[in-house]
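In this view, the complex is presented without one of its protein chains, the others remaining in place.
When the chains are written out, they are named A and B in that same order, and each has its own residue count from 1.
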Amino acid sequence: MNKRLFFLLIGASVVLAAFSHYFLQNEIIRFITASLAIIFLAAWLGKATESVAHYAGNRIGGFLNATFGNAAELIIAFFLVKEGNFDMVKASITGSIIGNVLLVLGLSVLFGGLKFKEQKFNGRLAGYNASLMTLGVVALFIPAVFLGELPLERIQTLSIVIAVILIIAYVLWLIFSLVTHKEFLADTEQEEGEPLWSKGVSIIMLIVATVFVAVVSEWLVHSVEIVSHTLGWSELFVGGFVIAIIGNAAEHSAAVLLAMKNKIGAAVEIAIGSSLQIALFVAPTLVLVSLLFEHPMNIVFSVFELAAIAVGTLIAISISRDGATNWFEGVLLLSVYIIIGTAFYFV
Amino acid sequence: MNKRLFFLLIGASVVLAAFSHYFLQNEIIRFITASLAIIFLAAWLGKATESVAHYAGNRIGGFLNATFGNAAELIIAFFLVKEGNFDMVKASITGSIIGNVLLVLGLSVLFGGLKFKEQKFNGRLAGYNASLMTLGVVALFIPAVFLGELPLERIQTLSIVIAVILIIAYVLWLIFSLVTHKEFLADTEQEEGEPLWSKGVSIIMLIVATVFVAVVSEWLVHSVEIVSHTLGWSELFVGGFVIAIIGNAAEHSAAVLLAMKNKIGAAVEIAIGSSLQIALFVAPTLVLVSLLFEHPMNIVFSVFELAAIAVGTLIAISISRDGATNWFEGVLLLSVYIIIGTAFYFV
Partner (left out) sequence: MNKRLFFLLIGASVVLAAFSHYFLQNEIIRFITASLAIIFLAAWLGKATESVAHYAGNRIGGFLNATFGNAAELIIAFFLVKEGNFDMVKASITGSIIGNVLLVLGLSVLFGGLKFKEQKFNGRLAGYNASLMTLGVVALFIPAVFLGELPLERIQTLSIVIAVILIIAYVLWLIFSLVTHKEFLADTEQEEGEPLWSKGVSIIMLIVATVFVAVVSEWLVHSVEIVSHTLGWSELFVGGFVIAIIGNAAEHSAAVLLAMKNKIGAAVEIAIGSSLQIALFVAPTLVLVSLLFEHPMNIVFSVFELAAIAVGTLIAISISRDGATNWFEGVLLLSVYIIIGTAFYFV
């Protein structure tokens, strides 16, 4: 696409969303304009990520994308925690995890697979991701199992201990994957083509685009809540699906674009890396941050949320284990996503 | 075995079973004669399948066998649904799934393994089967988790949505495995020996044998119910074990015969392909078909049934993952089958 036209569309959509947000009262219009802006901003973010990925290698690029993609969610969740709306926080954490491992990964694998017969990536990385996701599921599962037996204050202490362990494990994972065993996890794919921008410009683009995505995401989330209340959707469905889908739009487009360029390794890294970061870093950070406020948040998720996370992780691990993907595996991931989405909708 | 003697035995056993069914009142005799007929018919079906498999390649042969093997069960379940005996339908679906992944696969692997030190098959296929079975388990598991929270009518709608998704996924799987990625899943084994009949005769044999199996299976199921009531067996045990074992006798003998000829790939395809077809096609079809009758059937299985399916699938995936089998893996599968069977018996 023409570069100038691209930036013109982004600018126009953001101005339109800002105008609606500050001057219009109609929530439907606010919702539509913010969604539109997010779509273009996410495309921009995707391009910037791809360009940075070119310079940094697929994996670091994927890691950066996962970080910036989740920055928006972390900010939104922070304000929800401050307001004490813990159910919505947990629903959106659940939604982000399954949105990444099922929807983002599913779409990437499906569209990549429609273009290429089989796409390969570093299977060793898939193994580590599987073990880390298992740790995340275990960490969320244990307090829920013990909930019935323990008094609330002990659940709170247990939550803090688990949150600290998860953050330590995540930091050690970064040391492992970026320092001590960097070359183990390097992607075997070859870089191809020319990036859109120079290294410095790419990084600036990535940062600026992320900031815009975060700002507009917040407008969007605000209006989507009102819109969804009007439509009578459950909190679990709104937090777990509507917010998560829109909040992860950046990852969606970036991952799918990479998959369609046969960089499935980077797409997998975005999808699974992002959900790992949410389970092992964002969720425990929110538990610890909540200690600063009047009502601390525990780490106990509902049975529905745990079932969704466990089931999503299980099928993603089953599919990614062999380090190769094809269109049918995308179908499987999306099938599970739709089944869980339908169940959440009906609650 | 002498061909003429073989057909003589089949003919005699079927005539005997038919005579008992139409003219005798003693259920024990009916049961024994029908069982005898099924054993010979199943052997015939095994021979015919093997012969067709020779012409069609192991995988297609296995697929055909799984289809015809389940035709009998689909017919039986259809009448049970019509009568509104949903508990028995679900117990027999459960029994067919675990009967295939544990008993049929276990016997094949055990007997094949006693003859050959190690038997190999297409490990890639095992990976897909694992992912598909996981989808099946998830699809049956989700509505059960949400059951307590939802009103009955919503469970019904959720069941229909899940049934449609499963059938779509199964059709896409057939497109994937038989059209777009056919060569990926082809078995690496070499064909050996001469088939018993020509291609055309083999196909006719397969069809005719299947029809006979279906007819006699129904007689058998009829008498086994009365016999089991006399013996005081629980519905879960009768549906899940007695019916399932007899209804899958065809797969048993065919799969074990193939395994003992070192065609373990075809045996695995029969066992796992058959259980996939039941979970992803037969079960959802029965849910949709039930809409035609007064009382529609939902897709909610009992905790025992889900535990049995999940556990059976888990151990089968664990064992088949490496694309190689030996006698001890057969022991493991059969151990789990006996444990579940004992538990079902005591309920």
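In this section, contacts are C-beta pairs under 8 Å (C-beta built on N, C-alpha and C of every residue); 3 or more make two chains touch, one makes a residue touch a chain.
As the structure is a computational prediction, the values presented were derived from the model and not from experiment.
The residue touching the chain not shown here, chosen from A:I38, A:A53, A:A77 or A:A130, is A:A130. Among A:V138, A:I204, A:I226 or A:V303, the one in contact with the hidden chain is A:V138. Chain B residues in contact with the hidden partner, per the touch definition given at the top, are 117-118, 303-304, 307, 311, 314-315, 318-319, 321-322, 326-329, 331-332, 335-336, 338-340, 342-343, 346-347. The missing chain lies against chain A, touching residues 124, 127-128, 130-132, 134-135, 138-139, 141-143, 145-146, 149-150, 154, 157-158, 161-162, 165-166, 168-169, 172-173, 176, 180-181, 184, 317.
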